[in-house]
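Every protein chain of the complex appears in place save one, which is left out.
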Amino acid sequence: MEKRIEAVKMQKITKNFGQVVANKDVNLTVYKGEILSLLGENGSGKTTLMNMLSGIYFPDSGEIFVNGREVTIGSPKDAFDLGIGMVHQHFKLVDVLTAAENIILGQKGKLDLRAAKEKIAEICNRYGFVVDPDKKIYNMSVSEKQTVEIVKVLYRGVDILILDEPTAVLTPQETEKLFHVMRNMKADGKSIVIITHKLNEVQEISDRVAILRSGEYIGELITAKTNPQEMTNMMVGRQVVLNIEREEPVNPKPRIRVEGLNIVDIEGISKVKDVSFTMNSGEILGVAGISGCGQKELLEAIAGLQPVVSGSVKYIEDDGTEAELIGMDPRKIQEKGVALSFVPEDRLGMGLVGNMDITDNMMLRTFREGKKLFTDKRKPAETAKDIVDTLKVKTPGLETPVRKLSGGNVQKVLVGREISNAPKVLMTAYAVRGLDINSSYLIYDLINEQKREGVAVLFVGEDLDVLLQISDRILVLCDGEVSGIVDGRTTDKNTVGLMMTSLQKSDQVYEKI
Amino acid sequence: MVGIIAFIQGAIGQGIPLLYGCTGEILSEKSGNLNLGIPGIMYVGAMSGVIGSFVYENSVAGELNPFLAVAIPILCSLLGSMIMGLIYGFLTITLRANQNVTGLAMTTFGVGFGNFFGGSLIKLVDAQVSSISLSRTSSFFTKTLPFSGKLGWFGDVFLSYGFLAYVGIILAIVVAVVLKKSRVGLHIRAVGESPTTADAAGINVTKYKYFSTVLGCMIAGLGGLYYIMDYIKGVWSNDGFGDRGWLAIALVIFTIWRPAVGIIASFFFGGLYILYIHFPMGMVMNEIVKMIPYVVTLVVLIITSMRNKRENQPPASLGLNYFREER
Partner (left out) sequence: MKKKKHEKLFHMVKRDDISTSVRVAIKLGAIVIALVLCAVITTVATGYNPVEVFFSFIDGAFGSSRKIWITMQDTAILLLISIALTPAFRMRFWNIGGEGQILMGGLGAAFVMMNFGESLPSGVVMLLMIVSSIFLGALWGFIPAICKAKWNTNETLSTLMLNYIATQLVAFFIVYKVPSGSAVIGIINQKTRAGWMPELFGSKYMLTILIAVILTISLYFYVNNSKQGYELRVVGESEKTAQYVGIKVGWVIVRTMIISGALCGLVGLLLVGSKDHTITTTITRGLGFTAIMVSWMAKFNPFIMIPASLLIVFMNKGANNMASAVGLNESFGEILLGIILFFIIGSEFFVNYKIAIKKDRKKNNSEKSENKGLTDVSKNKYEKY
């Protein structure tokens, strides 16, 4: 094997955000001309680590060597000067500028857009991109924006390219194109770090895998010599025997019936297409799909937060009477007596108010109760205390603003509140994202408990293993359409995975409810 | 005909201070800093120039040196508004203080500064004069272009102003071109739209914000100087500058952040300001006419927000401060 040249070496990197340890004594080496996967669960500190390499954050301690020389990366500019560029998960593009203007942003010298466009065209040809340099960013699709980001970094002639979960927003075809480009870049001698938690991508694209777990460096593997099980073990920390209990639904009755739902977002892009399904009481209906293919819109439409183009969402009482939920806002739904709870994906941005304390957050759902002008803080305080005690929320006190709690504790507060008002329907979106194993299991238990009590549960998940173990039935979405509803007990990962990426209704065995 | 020419001259004379303020504020806002201190800064710009010129006039008994008579007030004015700009920048950019509150404090301070020295300068320097009247230095500012008197109406309309008027127009054009065509301008716009993006692209956000706000303040300050040295011929009266600073901020919205449009728009606003002098229509109508700039600006603001066209919106990060490690 030829001698490997170290492009980047990070040593004993530590970074804290307040009390949260994001990275602790992390060592990482990237070699020239390789594709390295940085693997880890959500919240394991992958992005933070790379942000320190790209100059967004500054490490609390530790050393960084580039091409063997110790460097101080105090700003993104320093990083560029060292040939390091990063494509962030949330694109860093100026919406009102054109692609070309964005690409040359931060460069020196006279502004010469024509020369810039030529160079962009040259880069595009070399690696196989397609970019319209005069198109404004706000007119672009997600994958176009990503292409602009990558071209932007290449334009600066970087040697070390960091991609933060680049495939999360891409279709399979777009992902394939991206990988093709990445291989071209590797052949060109560039080093690429790809942050991901998708094992199949790791295997497909990378030469080496480095694994982080809760902020610490666990180890590295040669992709060719490892397997998903080994990687998972290192990522999660122990042999994962997912063992989520799953009881037979007791006396399931239709509770929510969605029919022919169509949703179009502000930009006019169709997000949910003709979706129909039924949720039953005492049953967990899992929802599988690549992120961003309609889950958020679907849940928000049921919760009364998202305007729909057409379709209906009926709430069905035990005695069979039906009520249309479309057209009602969350308050009307509540007043109508429909006990609908919703744990949204964006916990602090939507489910909770970060700057308010736990007690005040308890009041969000109930503060209107009673006829008095003033809010009653006694009951929420009791609920808050109850949740903190039973769910073992780690907090200095009930007066602590929730944004200061760690992710797991924030989620406990949110889920605790949502189940505290005895729901009939419970919807959860990525309920365990970023949570450690123990918290995750606590959440699974809570959800199962709701199921036993006869609640109709909609569980949107990203981890197929979990979905397969917890769901009674699984609704698979692909690009806003239902590609099938399968039985959680009999189906397998491959079937669901295939359905997620391609609409093959005719080939698939699926039960129509 | 004569009436109309005089009106146009008056409108332009009234418009120039607004144009300076507008150009400066656009430069500042394009980098994301909503500087509500502009009214105060224009007072400081005016008063600093007055102080410089006052001291110079009172120290020279005979003929004034034309160069010094112009250079001293301008340099003093630039220095005064630069210091104001640096205070504003230090508070909002380095210390990340709330821009609205800081701006309003700047205005309180600046207007106070202008009026205080306006009322106390004579006493403070023990001068033997009864009021601040800088006619000697002012005469250098009001000098019109050489052959303006010989070209009939053309000369009266286009050439009959002091040099600062032309500087103001040129500055507006230069700022427009720089913002649109140059790399510096591109970077300023990027900082104002999305400092996170600009930062990630290696642009020194702090440096550009300082550059834009301080330079913006200095340009705005010259508007105050023009008003005092040229338009009203060197006679300071307290609160005389009035609410022109706020009108300049209105102009920014009215022009939808386009300095070149500001040239025409400022003359339009200036014209409305003095319409009543040239076309008598009674005091009552006069006050209604003076309301028009604000009403029109409000309507423009509402319509642009209704139409929601991306190019016509305020810079996306306007009024927000940037801290890289925000999380």
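Order of writing sets the chain letters: A and B. Residues in each chain are counted from 1.
By our rule, a residue touches a chain if its C-beta (ideal position, glycine included) is under 8 Å from a C-beta of that chain, and two chains touch if they have at least 3 such contacts.
Owing to the predicted nature of the structure, the values given are computational and were not obtained by experimental measurement.
Student: Among A:Gly40, A:Gly106, A:Pro344 or A:Gly461, exactly one should touch the missing chain; which is it?
Tutor: Selected residue, touching the omitted chain: A:Pro344.
Student: Give the residue, chosen from A:Lys332, A:Lys394 or A:Lys493, that touches the chain omitted from the document.
Tutor: A:Lys332
Student: Which one touches the absent chain: A:Arg69, A:His90 or A:Arg378?
Tutor: A:Arg69
Student: Considering the whole complex, which of A:Pro252, A:Gly304 or A:Gly488 touches the chain not shown?
Tutor: A:Gly304
Student: For chain B, which residues lie in contact with the unshown chain of the complex?
Tutor: 34, 36, 87, 90-91, 95-98, 100-102, 104-120, 123-124, 238, 243, 246-247, 249-250, 253, 282-284, 286-288, 290-291, 294-295, 297-298, 301-302, 305-306, 308, 314, 318-319, 323, 325-326
Student: Residues of chain A in contact with the chain that isn't shown?
Tutor: The missing chain touches chain A at positions 18-19, 58, 60-61, 63, 67-69, 71-72, 74, 78, 303-305, 329-334, 342, 344, 346, 349-356, 360, 363-365, 367-368, 373-375, 377, 404.
By definition in this document, only the chains that are shown with their structure count from here on.
Student: Indicate the whole-number Å distance between the mean C-alpha point of chain A and the mean C-alpha point of chain B.
Tutor: It comes to 48 Å between the two C-alpha centres.
Student: Okay, in this complex, where on chain B does chain A touch?
Tutor: 181-183, 186-187, 189-190, 193-194, 196-204, 310-311, 313, 316, 324-325, 327
Student: For a test of understanding, state which residues of chain A touch chain B in their complex under the given definition.
Tutor: Residues in contact with chain B: 17, 54, 56-58, 75-77, 79-80, 86, 88, 92-97, 101-102, 104-111, 136, 138, 152.
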